[in-house]
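Only one protein chain is missing; all other protein chains are in place.
And then subunit A:
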Amino acid sequence: MSSSTPSCFLLNTAMSKAKTQQPAVIHKVIMVGSGGVGKSALTLQFMYDEFVEDYEPTKADSYRKKVVLDGEEVQIDILDTAGQEDYAAIRDNYFRSGEGFLCVFSIKEQESFQATQDFREQILRVKNDENIPFLLVGNMVDLAEQRQVSVDEATKRAQEWKVSYVETSAKTRANVDKVFYDLMREIRSRKMEASRQNNGKQKKKKDSRKKKCVIL
């Protein structure tokens, strides 16, 4: 499952290009899941490849990063809901701003896997969109000996939801880049589809006008 090498390559190119221009496209990703499943760890691993000494969590841009996604420079904006899992009331409001969701659970905690069902439902309710970019992420795969949630179980749920399932480890960095890049690809194709539909509508309107002209 480890396909982090191509992603790492992409990342490096991102670094070199980053200074040249301001990317216009921003993909908004939201990390959801119960407390203690490693949402922050995944986010931080992705944001800062290596160990950061003076990490400052209150800065405005500490969750934003420029990356190259299949040759195109984009920005990713991650909202980490850690620490606010229990503030159920505002969770709804967070979800609204998201374009894609990483739904994280810990493979060594059955409860956190059960909770993903609720998160999924709430997200669908808020977004009112069955095809919202969404990835089911089983974290802490480095602690496989304590595994409580089987791959089959998780894959089955992912299939039910028609999303993909990826197992990660924030500690060993396995698949960390993969989940973020996969999700960004989904968001991108989703956005393209939306704009194409808009164009399509306009075209249709033109067509109907043309037809009218013919009739007249």
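Rule of thumb we're sticking to: a contact is a pair of C-beta atoms (placed from the backbone, for glycine too) under 8 Å apart; a residue touches a chain by one contact, two chains touch by 3 or more; residues count from 1.
Convention: contacts and distances are computed from a predicted model.
K.L.:
According to UniProt, what is the chain that's been left out of this complex called? Choose from "Ras guanyl-releasing protein 3", "Ribosomal RNA-processing protein 43", "Exosome non-catalytic core subunit" or "Actin family".
P.N.:
The record for the missing subunit names the protein "Ras guanyl-releasing protein 3".
K.L.:
Quick one: say which of A:L102, A:A115, A:L135 or A:A154 touches the chain that got left out.
P.N.:
The missing chain is touched by A:A115.
K.L.:
If the missing chain were put back, which residues of subunit A would it touch?
P.N.:
34-36, 40-41, 44, 48, 52-64, 79-90, 92-94, 96-97, 111, 115, 118, 120-122, 124-126, 128, 130
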